[in-house]
Structure formats: structure tokens, C-alpha cells
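With one protein chain withheld, the remaining protein chains of the complex are depicted in position.
And then subunit A:
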Amino acid sequence: MARTALAHRATAPAAPRRSTEGRSSGSATAPRPRLTVVTRPNPSSSSVPFTLLCTAIIAVTLFAVLMLNISMSDTSFRLAELQKESHRLTVQEQTLAEESERLSTPQELQKRATELGMVPAGTPAYIDLGQGTIIGEPLPAGGQAAPAELAPVPAAQIYDDDTYWGMGNEGR
């Protein structure tokens, strides 16, 4: 009995210690209790939010890079397009400037003026505003025959005269 009591004494103080140990490592010696505390993952050790965060960062970064690339490519294409447009307009401007230069040469102006029935101005008369006098006698230009031009300066030989500058729809 004393042994039993002793044994009991010996075990009795140990029991709560074991039971406390059992909280963390599972009770080995104690009979399985009907209710146990369910282990749960330590919230601080969970990496799901972290992974999500990383994934999100990567996704956002990739998306940003993608958008940036798209935008750069888009800009590049736009640039190429605008350069083409600019070139087209340059060509157009040049063509028009050339045409304007050709039409404004003295030879062409003289030709057109003659076609319109205009004649070179005769000797003009002048009004001297300071003196209030008229110098010379005004005459209508038509009164004087235009000087006969033996050898008018020919127009610029930029294009061959016999070349037809059609647009390519003819001759089908």
C-alpha cells in the first residue's frame, strides 16, 4: 500500500508536468482524451499572402513591362507611319514648289501675259510729289508695239518635252 501510495506520490506530481508536455508534443503516456485541441498553422509562419504578394508584384511588373513594350512598339509604328506621311507630304510640297517655280519664271510669265493679250509697258510718266510736277508724257502701253523678240530665252529644259507624264491608267 505504502509502495502504491509511494508510487502514486511518485507519479502524481509528474502527471501535470506530462500533461503540460502533452500540449505541445502530444500525450504519449496519458490515455487519449476525448477532446483534443486541434493544431492550427502558426499564422506567422504562413507564406500564402507572401506568395500572393510576390505573384502580384511579378504580375504587375510583367504587365507594366508588357504595356510599356506595347506602347513603345505602338509609338514606333506610329513613328514609322508619321515618317511615311511626312515623306509623302514632303514629296507633295516639293512637287508643288517645283510647279510654282516653273510657272513663275520670267519666260513663263511673259508667255502667259502675251497669251492674255498684255504688252510690255511703254515709257511711263512720273509724278514728282515734292515739286508737284509731271515728268514725261503718259501714253497707253498699247500705243507702242511690243519689241519683236528674235530669240526669247527658252524655258527650262527640266523635263523632256516629248515625255507624257500620265498617271498610268492609259493604254490599257
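The criterion applied here is as follows: contacts are C-beta pairs under 8 Å (C-beta built on N, C-alpha and C of every residue); 3 or more make two chains touch, one makes a residue touch a chain; residues count from 1.
Rule of thumb we're sticking to: contacts and distances are computed from a predicted model.
K.L.:
Just go with whichever of "Carbohydrate ABC transporter substrate-binding protein", "FHA domain-containing protein FhaA", "Sulfurtransferase" or "Cell division protein FtsI [Peptidoglycan synthetase]" UniProt uses as the name of the absent chain.
P.N.:
"Cell division protein FtsI [Peptidoglycan synthetase]"
K.L.:
State which residues belonging to subunit A touch the missing partner chain.
P.N.:
Interface residues of subunit A facing the absent chain: 26, 28, 32, 38-39, 41, 46-48, 51, 72-73, 75-77, 79-80, 90-91, 94-95, 98, 101-102, 104-107, 121, 123-126, 128, 131, 133, 135-136, 147-158, 160, 162-168, 170-172.
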